[in-house]
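All protein chains but one are shown in place.
In order of appearance the chains are A and B, and numbering begins at 1 in each one.
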Amino acid sequence: MSFLRNCWYMAAWKDEIQDKPLGRQIIGEHIVFFRRSTGDVVALSGRCSHRFAPLHLGKIIDDAIECPYHGLRYNGEGACVLNPQGNGATPRSVRQTVYPLIERYGGYWIWMGDPDRADPTLLPDYYFLEDPRFNYVSGYIHSASNYELMTDNILDLGHVDFLHAGTLGCEATVRAKTDVRQIGDRVECDRWMANEVQSPVINYIFRREGRVDAWLDVRWEPPGLMMLTVGVTDVGASREAGAAIENVHLMTPETEDSTHYFWANARDFQLNDEEFDRNLYESATAAFTLEDKPMIEAQQRMMGTNDLFSLKPALLPGDAAGVMARRTLAKLIKQESERDHAG
Amino acid sequence: MSFLRNCWYMAAWKDEIQDKPLGRQIIGEHIVFFRRSTGDVVALSGRCSHRFAPLHLGKIIDDAIECPYHGLRYNGEGACVLNPQGNGATPRSVRQTVYPLIERYGGYWIWMGDPDRADPTLLPDYYFLEDPRFNYVSGYIHSASNYELMTDNILDLGHVDFLHAGTLGCEATVRAKTDVRQIGDRVECDRWMANEVQSPVINYIFRREGRVDAWLDVRWEPPGLMMLTVGVTDVGASREAGAAIENVHLMTPETEDSTHYFWANARDFQLNDEEFDRNLYESATAAFTLEDKPMIEAQQRMMGTNDLFSLKPALLPGDAAGVMARRTLAKLIKQESERDHAG
Partner (left out) sequence: MSFLRNCWYMAAWKDEIQDKPLGRQIIGEHIVFFRRSTGDVVALSGRCSHRFAPLHLGKIIDDAIECPYHGLRYNGEGACVLNPQGNGATPRSVRQTVYPLIERYGGYWIWMGDPDRADPTLLPDYYFLEDPRFNYVSGYIHSASNYELMTDNILDLGHVDFLHAGTLGCEATVRAKTDVRQIGDRVECDRWMANEVQSPVINYIFRREGRVDAWLDVRWEPPGLMMLTVGVTDVGASREAGAAIENVHLMTPETEDSTHYFWANARDFQLNDEEFDRNLYESATAAFTLEDKPMIEAQQRMMGTNDLFSLKPALLPGDAAGVMARRTLAKLIKQESERDHAG
């Protein structure tokens, strides 16, 4: 398998990178992240160019990271600023790759491709993670499964009534009127549930009980960035008269068969309510770690190292969005590969 | 390696499949077993045809198994009887493979090959596991070793004096007069010990001490089905004047390097004696789990992924039966493969 390189991957939440360096593998490459005294965070290749020791086990000294094995120091531009050994010579080959990194939406985003093409405007618009009118809770989960299985999961929310029965699921999601469309490289999948009883978690969030009109609108953008709007309103009322929360589900491949999963849900009501925050965090964490993660990891084990399509899955209407996303991503990876070989 | 497909494999003891589905891999394929309200048990391919989720984690509803991921329901014929998602369409591709399964000898037997050839009369005759004049105790053990190493083990009982010294072994097994013969695809290996002291376990079972005449008769049938008769009689007396227990050792490949091992021992004496049952169960379990399993797993690790013959083992007279069985099985697998390619 190959990965899309010229795109932004969510690398870490802001609070994951504090005083100590963070080591993380992204699309199979070892990266070290560290914060400089100016407050910004930089991303370098994580294996020391000298002997491939893991830089994230080193110390940060004078805005440079010191290799824990032989003490070479690299600054945020990847240059070796100190070789403490012998005559201190630092051949040109002693340097780390620098990856474009930007801070947005409460986290850090890394560009694994050509740095000259790293354009921050290519990020999706998750304004609700930066707008002071919103509060959000967020988390990070590691999963031993391929990232496309995880995007499939969000792109077919019909699973919630079964996998999340009693928590996020109700009996109405499967009956939702579903609209799927592709706009450029974006895939949209909207579900509309008229006059239905929603799940306990939805009822808790929106302080509802009984029948409502509700919607679940998913936006997928390559390679694995998803936004999900969950809203409810009175039966027959306009959406505007109701309320909605905005969720992100951001899947970053660690390797071919493991994924960094970043999630957040944001709201513009019930602000500054710590108990509410805690309950949202715990219900999301429980659903992801106790329900989604074990199922998708089991699915991965059942599939072994085989690609989904090579196993000839039976395709159902609910797979339409997931298949569109997989085909779009495959097309982009192929285009990138052809451009690389042409260039 | 390839496996014989057109044959019966022991899949589970009856008490392993009760209210909940059982997931088990057989010759590398994932299978789900579940019981219907009529009491019969069915076997379907264990990965949902839609997204390869593990069906054995699902619920049994109306004699169908519900996929725990998206709620598709499959009946015992493998047909999708309910797609709760969207318009409920169930394309023909949404179905599970059904494996012929029969209940015999206290357990379930699965046919991994062409269903039209699944003939129950091909099962060996283990009447003592169904005859009310017998009592039996039985067990299941998982081993991280190839199933042919486990059939070799039973086909060369000369090992018991060493591997099971002090329990199942005595000093006479190695001196037994041994007869090996092949009858069609069956291999028989009989050991006769005249006027010898038997092992503590044999003495306990038959309430004996001192010298006896004793026999150990093994019947192997492909792919890994073995029956072992253990008998003792007074020195010089007829076999009929003595007593015997009938054992089965049934090896079902889970994968190339792991095995489901089903065993039972049956007797037509000392009936309805729970303490005796418990002692038989415990001595067999101890021997298999503390002595055979660790040795065969170590043997497997020493061999790595190499086939036995490729490592050029030194062959001794005691290997005659094991080698006959391996060659017979290899011939049958080859014939099956040729028939498949010719067909």
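Some observations on this one:
Simple rule for what comes next: contacts are C-beta pairs under 8 Å (C-beta built on N, C-alpha and C of every residue); 3 or more make two chains touch, one makes a residue touch a chain.
Worth saying up front: this structure is predicted, and the values here are computed from it rather than measured.
Checked against the full complex, the candidates B:29, B:66 or B:156 give a single residue touching the omitted chain, namely B:156. When the full complex is taken into account, the listed residue touching the unshown chain is A:49, out of A:6, A:49, A:198 or A:265.
The chain not shown here touches chain A at positions 30, 46-47, 49-54, 57, 66-71, 83-87, 89, 91, 93-95. Within chain B, the residues in touch with the undisplayed chain are 152, 156, 158-159, 161-163, 174, 178, 295, 298-299, 302-303, 308, 311-319.
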